[in-house]
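Structure record follows, encoded as structure tokens.
Here the complex is missing a single protein chain, while all its other protein chains stay put.
The chains carry the letters A, B and C, assigned in the order they are written, with residues numbered from 1 in each.
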Amino acid sequence: MTHKIAILGASGYTGAELIRLLAGHPAYEIVALGAHSKAGQRMADVFPHLRHLDLLALTRFDEIDFAQIDLCFCALPHKTSQEVIRNLPKELKIVDLSADFRLRDPAAYETWYGNPHGAVEVQGEAVYGLTEFYRDEIAKARLVAGTGCNAATGQFALRPLIEAGVIDLDEIILDLKCGVSGAGRSLKENLLHAELSEGYNAYAVGGTHRHLGEFDQEFSKIAGREVKVQFTPHLIPANRGILATVYVKGDAQLIHSTFENRYAAEPFLQVLPMGETPSTHHVRGSNFCHIGVAPDRIEGRAIIVAALDNLTKGSSGQALQNANLMLGEEETSGLMAVPVFP
Amino acid sequence: MTHKIAILGASGYTGAELIRLLAGHPAYEIVALGAHSKAGQRMADVFPHLRHLDLLALTRFDEIDFAQIDLCFCALPHKTSQEVIRNLPKELKIVDLSADFRLRDPAAYETWYGNPHGAVEVQGEAVYGLTEFYRDEIAKARLVAGTGCNAATGQFALRPLIEAGVIDLDEIILDLKCGVSGAGRSLKENLLHAELSEGYNAYAVGGTHRHLGEFDQEFSKIAGREVKVQFTPHLIPANRGILATVYVKGDAQLIHSTFENRYAAEPFLQVLPMGETPSTHHVRGSNFCHIGVAPDRIEGRAIIVAALDNLTKGSSGQALQNANLMLGEEETSGLMAVPVFP
Amino acid sequence: MTHKIAILGASGYTGAELIRLLAGHPAYEIVALGAHSKAGQRMADVFPHLRHLDLLALTRFDEIDFAQIDLCFCALPHKTSQEVIRNLPKELKIVDLSADFRLRDPAAYETWYGNPHGAVEVQGEAVYGLTEFYRDEIAKARLVAGTGCNAATGQFALRPLIEAGVIDLDEIILDLKCGVSGAGRSLKENLLHAELSEGYNAYAVGGTHRHLGEFDQEFSKIAGREVKVQFTPHLIPANRGILATVYVKGDAQLIHSTFENRYAAEPFLQVLPMGETPSTHHVRGSNFCHIGVAPDRIEGRAIIVAALDNLTKGSSGQALQNANLMLGEEETSGLMAVPVFP
Partner (left out) sequence: MTHKIAILGASGYTGAELIRLLAGHPAYEIVALGAHSKAGQRMADVFPHLRHLDLLALTRFDEIDFAQIDLCFCALPHKTSQEVIRNLPKELKIVDLSADFRLRDPAAYETWYGNPHGAVEVQGEAVYGLTEFYRDEIAKARLVAGTGCNAATGQFALRPLIEAGVIDLDEIILDLKCGVSGAGRSLKENLLHAELSEGYNAYAVGGTHRHLGEFDQEFSKIAGREVKVQFTPHLIPANRGILATVYVKGDAQLIHSTFENRYAAEPFLQVLPMGETPSTHHVRGSNFCHIGVAPDRIEGRAIIVAALDNLTKGSSGQALQNANLMLGEEETSGLMAVPVFP
């Protein structure tokens, strides 16, 4: 059976990545590509790498007949997404890739995003989209809120440890290194090649990055108490990839076996042998996340390193994985492509 | 039906690319991975991006039972390849990715490669592996000689024009820009990141690059007279991609329609609208080749620009395309993955 | 004696490069930094790499007292430059880095730039700023028009040959590979890191790039007849550097000795030994241009390769070299810094 798919926000990087992944999926047919600012343009002009696909031209959202759609991916900017989704048919299955429905508490949303939530009534329906930890809820959900790419990486590196109670909850530091595509196809000076290539820097230093809202919500929920982590992202001159270096207090061997047990049946979460740590090179373009653990020379401390591709496992691949669950398809369908190296 | 596949030279980039492509192919099973210098090692250590695949360890060639193999890819260095292939079973289907069997004339081989050919008796069987131009011969071949990656790019940009007689055969200049993976996983100073990043240079200037042997052989054969082109490759700080800028004398409109006619039914060769030219960004990790044509301001001159991924369409993708033909599979099987952008 | 210097357009890359070079010059003092759109900002915020210099804040142009200025660099966008310069004091020494005063013929200007020239009366005073070929005129000039960076590279690779009559004037092809900083600090989608890194493409294909106006003007003037070259620029994923690969018909040995003779006394133009060709890696951040020559395998043809840094020798370094001449300083003063490698 073929499911009919719409993508809103098809002119951005996560939209293009969805198309890339869906093109290899046997059960889905893209029947609408929405992109307000580029409506009317051909995808071959907006994304020439999709030239060979027989894609529809981009359209305005109001030109789409949502009645014929089985599932809609919303790859829109934050805030736009909630405005659009509140006006979509109430029974339409939606996977949202924006930040708009990740935080269950509207007050937390307002704190981190600076404006009141504009679709609180829809928020209640949303399931948090970290597939490996919300699988059953996602399968039954109408609206799934895709996680932040940094938030996904950090949670893969920490959730099993918090669940298992094997680390000190007050001493968690996440130092993330992020490729530039996570910032989207936006015309900002610091994203120019000349500004970024051959150098790197921290940003949102001191706990101001919005993905902290997700860490706070999820880690506190698991722990049953407030958990606040330190989190510093860095912008690295590479297009794809997130590398999380996580400093914790706990026993490295126990941490490693906790990962091995928890992720043993997970097709996309690969735990490396004890002492080995991953590289973003080896997950590029794929839905895999590689996770490694090493003990520190200081007893009782360990370092966890997790690597994934922000556009795939961190965003559009996760979205497709969730859509597969929502539509009753094999969870891994369309997602097993091998990373592209070199 | 599942065909049993061996790869010799599995520890190099073209070997790894073959594994990446074969992993997504429904009809092939990899039953042997040969790599002399790294025999005994696990692929997860040699290429961590293949970690999740359930691959065999690397073996010495003499440990492989070729009787059970349906087709063998040889991704070995030049000269090694001929020594190995001459000792393989005479009925074994082989796709060779090295330069060893590309030149039909042993004297030409010796001129370009500096040593006498060591397997002249096998050379006679070899079919030149440029799929779109040798499709029927390849389907019947036992031994297919994969083309050079530069040679493939240049031929896609020129063969239809020489066939159709629409350009001046004495005034052809190919200026190629090549990513670094074409040089393989070799420990050479000029391939270090610190030497290559943020700069670029010509090499083999003046007509000394070995792929000229292929241009000479093929273009002269088509034209029925000697054709010698000028060819200057350049090393660009990028991992994948070849961009050929070809300067010819001829009518741009006629050239463009010649491409459109010749490539109309070709799934991988995409002719851009008149006046548009391609970018290597948009073919990365894929088996597509994008080709564009523009008239020069000087009447009677045109520029052709062709882009492909050297490891895929220029090498391992081509090899798989040829194997599909040799084994009676759909030619495009395992090869339709969308380019990875950004 | 200290000369007082103003820079208009100090918030762009050529402006910043001027400041970098002037900071090491013993005889110049920067007394005004103009930048309309960022007026009021501190240079440490606009260009943090200049943080340690005790620079003035950016100002509007009308806040500058030009009466106290000995020489003004105009690093403004095309078209803006002519509007500003026509209103500057008539006796003020100016080095303009824009395209506005490069073409002596207003009709040619209008053809290439698409609008009538807005300061024809000033154009008459302008001397073309290719230092090594207009040294005496520059020393006496009030207004010097800096050359295009591509135009400089191409002329270094061709002027001596046209002067000496050693190449066929109707068969000249310039294939240029350009780093991204040549496009300036402008918010364009194709200049984003995610769009540019790891790929490359031709642009302005077919003879539409504006720097052709300079080639036409200069080469025809030298030759005493119309000379039209083919010129295709390519955008390469690197921040600095232009590599010109020039295809000519002529004797390589004669071409090489022509360069050696013509450039023997030039401090910045380095002719490589016969058969060697340069790399942009080795001129980065410097005012040097490396030039090499190789014969093609086809008799009577040669390839010339020239490399320079577009921001230094191709723009701001050239501008300082000209200013040195105009103010009676040593021509090389402030310009002998060694290239930064790796």
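FYI, a contact is a pair of C-beta atoms (placed from the backbone, for glycine too) under 8 Å apart; a residue touches a chain by one contact, two chains touch by 3 or more.
Computed from a prediction, not measured in an experiment: that's the story for all the values here.
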Chain not shown: contacting residue from A:Pro77, A:Gly124, A:Gly199 or A:Pro273: A:Gly199
Residue among A:Gly15, A:Gly241, A:Gly317 or A:Gly334 that touches the chain left out of view: A:Gly241
Per the touch definition above, residue among A:Pro295, A:Gly317 or A:Gly334 touching the missing chain: A:Pro295
Options B:Leu196, B:Val229, B:Leu272 or B:Ala323, residue touching the unrepresented chain: B:Leu196
Hidden partner chain, residues of chain C it touches: 13, 16, 19-20, 23-24, 47-53, 181, 197-198, 239-240, 267, 270, 272, 278-279, 281-286, 288, 290, 336-342
Those residues of chain A which, in the complete complex, touch the missing chain: 173, 175, 177, 179, 194-202, 205-208, 212, 228, 230, 232, 234, 236-241, 243, 245, 247, 252, 275, 277-282, 284, 292, 294-298, 301-303, 305, 307, 342
Missing-chain contacts mapped onto chain B: 13, 180-181, 185, 187-189, 191-198, 237-239
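Everything below uses one rule, namely that only the chains that are shown with their structure count from here on.
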Central subunit by CA centre of mass proxy: B
Interface numbering overlap (same over half, different under half) for chain B and chain C: same
Mean-CA-position distance for chain C and chain B (Å): 39
Touching two or more other chains - residues of chain C: 194-198, 237-239
